[in-house]
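The other protein chains are all here in position, but one chain of the complex has been omitted.
Chain IDs A and B follow the sequence of writing; residue 1 opens each chain.
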Amino acid sequence: MKKFYVIGKRTPRIDAMDQVTGHARYLPDLERPRLLYGAIVRSPIPHGRILHIDTSRAKRVTGVKTVITSEDIPDTRLGFQVGLANKRPLTSDKVRYIGDEIAAVAAESEEAAREACSLIDAELEALPAVFDPESALKPGAPLIHENNPGNVSGDVHRAFGDVEEGFSGSDNVVEATYRTSAVAHCCMETRGALAEFDAQGRLTLWSTTQLPHVLREVVSFVLRFPIGKIRVCKAHIGGGFGSRASMDPLDCICVFLAQKTGRPVRLIKARSEELVSDRIRYPMIITLKTGVTSDGRLMARQATILTDGGAYNEQGLAVTGRAGSKVAHLYRVPHAKVDAKVVFTNKVWGGAFRGFGDPQITFAIESQMDEIAEELGIDPLQLRLLNANQQGDVTVGGARLTSCGFTECLKRSAALSGWKEKRGKSKPRGIGMAGLFHTGAGSVTAHGGAFSSAFIKVEYDGSVDLMTGVPDAGQGSDTVLAQIAAEELGVHVDQVRVHAGDTAITPSTLGVRGSRETFMAGNAVKMAALQAKMELIKRAASILNVEEEKLDSAEGKIYVKSNPRRFVTVAQAAAKPMYDYARNFPMGVPISASACYTDPVSEWPDKATGYGNISAAWIFGAQVAEVEVDTETGQVTVLNVVSAHDVGKAINPMAIEGQLEGGIAQGVGMALTESVMWEKGNVLTQQLADYKLPTALDVPKITTILVETNDPEGPFGAKGVGEAGIIPTAPAIANAIYDAVGVRIRELPMTPDKILIALRKKGRL
Amino acid sequence: MKKVRFEINGEIVHLDVETHWTLLQVLRRTLHLTGTRSGCEMGDCGACTVILNGRACNSCLVLAVEADGGSIVTIEGLARSGELHPIQRAFVEHGAIQCGFCTPGMVMAAKAFLDKNPNPTEDEVRRGLAGNICRCTGYAKIIEALLAVSRAMKNTGQEGAG
Partner (left out) sequence: MENREIPSRDQLRRFPYSFLEDQLHWPRTNDYEDSLEFVMLPLPHFDYSRPRNVKEAIHALSRGKRGTRVLAGGTDLLVQMKKGLVRPRLLVDIKHIRHISRISCKSKGELVLGAGVTLTDLEQWAKKRKDWSGLSMASGSIGSEQVRNRATVVGNLCRASPAGDMAPMLIALDGSVGISGPEGKRFVLVENFMTGPGKTVLTQGEMVISVRIPKIVNSGAIYLRHGPRRAMDIAVIGVAVRLSLDETLKRIVCARIVLGAVAPIPMRVPEAEMILVESGVNLLTLQEVSNLAAARARPITDLRGTRSYRLEMVKVMTRRAVKQAWKQLKKKEVDR
C-alpha cells in the first residue's frame, strides 16, 4: 500500500489566512479607476407587454452615464443550455415575472444609479398571469411564451424494462404524490460582476460565476463578441451552490454597461433583489408509484414529474431529466418509467442547485421506501439493504457502478445512530433514514463536460504554480487540487500556488458543478503533475548519476528509492540547467506541464431512451436523522444527523466533512423552514429575516462517516462529494417524523402547521 | 459633513462623514477596511459584525456619527504583528472556513462572545452565534473551533489575547 504524504491529511485551506484576517478580496472589494456603479430596473408586474420605456428622466440624474434597454443590445438570448435559451438580458417584448430585467443604469455612484432606476417609466400593459404549473397547463391559461403552447417548456420520457410487467409481478403497489418547494441558494455574497474594456476593446469580466470558461462562451454569444477578446476571472467568491453555475442576465448587462460607457462598471445585487430575482431550486410535483414483492424486492417504479420552470428556460429540462434518472438508478429496480414536464409560470426561473434535481426526487423515492416498509412490515433499513446498489451493477438506466459503498454507508450510519435501539421506541422522538445516489464525476451531458485540463509550472526554488479552470467558491477545490499536485509531484502542499478560474491563464474546464472537479480536474492535475515529475526525475537522475527508474519524489526531495539518504531537493532539480556545462548561477529552463483529462468511462446517453453511463463515477450515502416532535405546536427539532458517504478516497477529510455538514444544514432548512413565498407573483420573502435559513441554533449535531471505496478511475481513488450532504436530509427527517408521531408529510417544507393538521387528522390532537 | 473621531483597531482616526453614512460604509469606503462585509444591510445576517465599545453589533445598522468617540475593533485589528488571534488560528486549523464571506463577522461575534463568556457550553456558543448566518459550513466546525479555543484558554489560564 503506497504511503501518502499529503493525500488523506486534514489540510487547512490554502487561502485560509486571507479569509480569516479579512484580507481576501471579494467582488465588492475590487476597485478600478473611474469605476461606475450599475443597477437594474425590474418589472413590477408578473406578466405584461412592454409598450414603452421612457428613460429620459433617468438620464438627467447627475452622475448617470448611460441608461440602456433592450433596444441598445443585440437580439440574443442567454442560458446554460444555449439551444433552449429564451431570455434576453433585457427583455424586449413582454415581462414574464416580477423582477424581469427591463433596463439598466450605470452612474458615478450607487445612489445615483438607484435614483435613476426609480425614475425610469415603463409603460406596461398588464396581462393575466399564472403562478403554478398545474394551472399553467390548463386550457385557457395565459400563454407565457408564444413558442410554447400550453406553457410547456419541454418534456422528458424514459422507459427502461417494462413497468407494466413489473407492476403485475408485484405483490404490493404503493403510490403517492410528493411536493417540493422553491428554495433559494442565499449565498452570503450576492451575485455580482465587474466589467472593463481596455483601449484595444478587450473585455475583462470579474464575476462570481462558478463557470468562468462557460460564462466566457455565453458572453461571447450574447454580445456577438469574439471569444478571444474576453477574459473572465474572479476575486474570492462567497458561495455558489449552483446559483452561479446557472446563467443570469447580470453578467451580460454589466458588460453592456461597460461597453456603452467605455468605463469599468460594477453591478452587484442587493440582498432583497437577489431574493426576488435570482435562481431557485426547481419545485417539483412528483407522483411516484412503486411495486414490490412481499419479501421486499423492488419490481417496478414509475414517476410523473411536473416541474415549475418559472418564467424562462435555464436548466429545467436537465434538472428534471437528472431527477428522473434516479427513478431508474436509486436502488436495484428492474423496470422504471418516467414522464416529466417542465412548465412555465410567471415567477422567477430556477437553476442548478446542489443536488440538481436529486434532492427533490430522493424526497419522493426515500419517503416512499419507508411507506413500502410500513406496508410490508419490514424494517426500513432491511428494505434498503435488500435493494441496495452494489459495486459492479449496471442499473436499469445504464449507470455503471465501478465503485459503490452503499451497503457500508447504510450499515454504518444505522449502527452509529443507534437505529435498532431507537427505532419505534422513543416517541415523540423518532429516527429515520434515507439514501442517496448521485454523480461523483459530473456528467458528460453538461456542456460537453467530460474533460478537464491543467497547467503546472515548477519554479527554480522548487515551488509550484498550478493553473486550473475551476474557481473555488468555497467548496475547497484549490486546496484539494493543490494536495493532488503536491502528492504526485512530491512537494509540500504549502509549496503549491493555485491560480484558478481565469480564462486568460487557465485551461478550459466546465467549472464548479456536478461534484465533478475533484474527479475531473483532480485527474487533469494529477496527469500534469506526473509529467512535471518525470521531468524533475530526469534532471535529478543526471545530477545524482543514477537511472531514472531508481528515483521517486516526496516532501520536496527526489531520492533514490533504495537509499533515500541520497537525494536532491526539488529546487535543485528544477534549477538544473538542461545542458551540462558549468554555470555559476541557478538558471534553468523552467519545468512546465500541460494535461487534458478526458474520462474513458462515461458515455453519451441514447437519444431516444436516455440509457447510458453519463458519469465516470457514482457516489452513495446514507443519512440517519433523529428528531423530536412537539405534538402541541408541530415544531420539529432535529436532534442529530449521522451521515455516511462513499467518497472513493478522502483526499482532505476535513474539507469533505465541511462540505457534508454544510449540505446537511441546507437540507435541514429545505426540510423544515426554507421556502420562497409568493402572493400573486410578489415575492414575500425579500429579507433574510423572512426567508428562514437555519441559524447556529437550528442546525443539529452532525456526525459524518467517510467510506472509502477507491474508485478505479478517480484521482487516488477519489470521487466528488460536494452535493451529497443535502440530498437525503429531507426524506430522512420526514421518515424520522413518521417514526416519532406517525404522520407522513409529503410536502416540503414540513412546517409546524402541516404537522399539526396531519396529527389532528389522525385523531392525535 | 460632520467631524467624527474614533479609535479603530487601536488607532485614532479623524474623519469627515455624512450623517447618513453607516459605520459599515465608512469602514469599507472611507477607511478601506474591506474585511467587514455587507451581506444584507438589514441586520439579519451578521456579516458586518464589528466590536463597538466592547460589544458586537451589526455595523450596517449603526450610523458613523453614532460611533463618534467610540472604540471599534474590526477583523483587521485582531491579528497582532502577524500573529493570528487564537480564534483565527482555531478557525483555520479546524476547517471552519469555506467561502469565507461570513468569516470576519463570525470571528468578531465569536470574540465578543468569548470575552463575555469564556467558558461556554455548546448551546451557549450556538446562541451567541445565532446572529451570524453561514450558508457553507453548517456551523459545525465553527462551533468546534470556538469550544477548542475556550478549552485552551481555560487550560492555560489566559484571557483571549487582545
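The criterion applied here is as follows: contacts are C-beta pairs under 8 Å (C-beta built on N, C-alpha and C of every residue); 3 or more make two chains touch, one makes a residue touch a chain.
Remember, it's a predicted structure, so these values are computed and weren't measured experimentally.
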Given B:Thr22, B:Gln88 or B:Thr137, the one touching the chain that is not displayed: B:Thr22
Which of A:Ile227, A:Met534, A:Val589 or A:Leu697 contacts the chain that the document leaves out: A:Leu697
Selected from A:His23, A:Arg114, A:Arg179 or A:Arg497 as touching the chain missing from the view: A:Arg114
Missing-chain contacts mapped onto chain B: 2, 18-22, 25, 41-44, 46, 49, 55-58, 60-63, 65-66, 109, 112-113, 127-128, 130-132
Interface with the unshown chain - residue positions in chain A: 39, 41-46, 98-99, 110-111, 114, 117-118, 120, 122, 126, 269-273, 276, 632-633, 635, 672-673, 677, 680, 682, 684-686, 689-690, 692, 694-698, 751-753, 756
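Convention: only the chains that are shown with their structure count from here on.
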Residue numbers on chain B that touch chain A, as the complex places them: 28, 33-42, 44-45, 47, 74-76, 78-79, 84, 88, 91-95, 97-104, 107, 125-127, 129-143
Residue ranges of chain A touching chain B (in the complex, touch as defined): 10, 12-13, 15-26, 28-29, 185-189, 236-241, 270-271, 473-476, 654-655, 657-659, 661-666, 687-689, 693-697, 699, 701-702, 725
